[in-house]
Each structure stands twice: as structure tokens, then as C-alpha cells.
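Heads up, the thing below is written out as C-alpha cells.
Left out: one protein chain. Kept in place: all the others.
Chain lettering (A and B) follows the sequence in which the chains are written, and residue indices restart at 1 in each chain.
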Amino acid sequence: MIQTFSLNTPAEGFIDITAAARKAALEFYEQTGQEDALCTVYCPHTTAAITINENADPDVQTDLLYALKKTYPDRPEFRHCEGNSAAHLKASCIGSSVQVPVQRDTLLLGIWQGIYFCEFDGPRRRTCIIHIR
Amino acid sequence: MIQTFSLNTPAEGFIDITAAARKAALEFYEQTGQEDALCTVYCPHTTAAITINENADPDVQTDLLYALKKTYPDRPEFRHCEGNSAAHLKASCIGSSVQVPVQRDTLLLGIWQGIYFCEFDGPRRRTCIIHIR
Partner (left out) sequence: MIQTFSLNTPAEGFIDITAAARKAALEFYEQTGQEDALCTVYCPHTTAAITINENADPDVQTDLLYALKKTYPDRPEFRHCEGNSAAHLKASCIGSSVQVPVQRDTLLLGIWQGIYFCEFDGPRRRTCIIHIR
């Protein structure tokens, strides 16, 4: 099953997309009755990424964004004319997708885990793809 | 097939979990006879991760842990009250899972590759999930 949805992002930030993945897992199970499956959440952009991290204290996301800026700064030596090479770098270091095992209708996320779309070069209209099989 | 197991971790460190994944791949093949499959090793925690790296010289793991501490240090600006934001950052940069293709009963790991549970905020009792399909 493939589901695609759009989202509006801020300049930089983590958008919680866990609910969309949970809903897709439920629908997949209702359609197939399959005992286990693998859910992939995929980002088809090169200056954004997908990660799994804490869903409770929003300060964690603030700290992650802050530390990513410090770890992967804009550098005067960058040549790419669009000026967003740091965002491309963050995208490759965080990664273009996550995979979560599915048992019956349930994503096997840990109790503190949420799935986040990571915008490093917004604000923009973005697309996200959920694949379950 | 989904298998879950527990492990005790040190304060920080890489724990070799390759044998558990190899055993799961063998059992999956014995049960299904499937010619090829995908093995996902998943970490349901937000201050730990899964990686694939060298299985021969343990100095590689020492160097990786050292460099991760230098690359993603604790920062005075961090707000998260638990004080483990650096561990959350490492978790997102290393990633919550790895995927390895399976041919018959064999994980297609390279000759020098092992699968590691990466603890960034222990010691703790942790859980690891293996999914093959």
C-alpha cells in the first residue's frame, strides 16, 4: 500500500507525522489481515528528511534543531549556488526514510517514539510517502 | 516474522547483535523457504540506535564512540530537562534501524560487517526488534 500526503512546513522544524503512519498501518491491516508488515515513511526531497525521536518533551526537537545547526553549519567554502548545502547535508545525515515494523494493525514504535518530517530549507509545500507491505 | 529480545547495556557502547539477526534469518528461511527477504533490526528507544560497522577490530567501536562524543557534544544551550539531548541527537544521526537483504538463510552482510545496538544513555535494560519478511 502506498499513501501520499502533503504538508506545509516552517523555515526549519520537525513536524509530527506519526498519526498518518498509524492510520496507514490500521488501514493496511483492515485490507489485508496480514500478521506483520514493514512501514516505510519516505521523503522525496533533498533538503528535508525523516527521523524518529521523542514525542513527549518538545524541547528535545528544539535541542535537535539547534545542535544540527551547530554540527552542520553553513560554510563559506560551499559552492552550490542555491546556498542551501547545509540543508542537503542534514538531509543525508538524518536520512530520507525510516522503517517501522507493524504487528497486525499496530506500528511497533516505542512508547516515547514519534515519526517526524524534518524541514531544513522551508517554508515549503512538501510531500511525504508512506509505504506498507 | 517478528522477534523481540532484551539486552543490558553499559553507560555508552556498541553491543554486537549480529548473531540474533543471523539466527532469525535462518529460522525465517526454515519456516517459509522464501528465496529472498529483508531483515530490519529496529530500536524502539529514543536515546539508542542501530548501526552496521566493523566486526573485527574493537578499536573501531572505541573510535566511533569517541568521535560521536566530540561531534555531538552536550551543549549548555540544551533545554531538555533530562539532560540527555546529545544522546537523542546521536540516535537520530545514527538511525533507529538497519535493513539487510537476506538470501535463503543468509544475511548478506559484508565480510567485515556486524550489526550493533548503540547505547548512548545507559546503563539500561533495552529492547530490540527483528523483523523479516
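Here, a contact is a pair of C-beta atoms (placed from the backbone, for glycine too) under 8 Å apart; a residue touches a chain by one contact, two chains touch by 3 or more.
Because the structure is a prediction, the values reported are computed rather than measured.
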Hidden partner chain, touching residue among A:I52, A:A67 or A:L89: A:L89
Residues of chain A in contact with the chain not shown: 1-2, 38, 40, 42-46, 71-72, 75, 77-82, 85-86, 88-89, 91-93, 95-97, 99, 127, 129, 131, 133
Contacts of chain B with the absent chain, listed as residue ranges: 36-38, 51-54, 57, 59-60, 62-64, 66-68, 70-71, 93-95, 98-101, 103, 108-113, 133
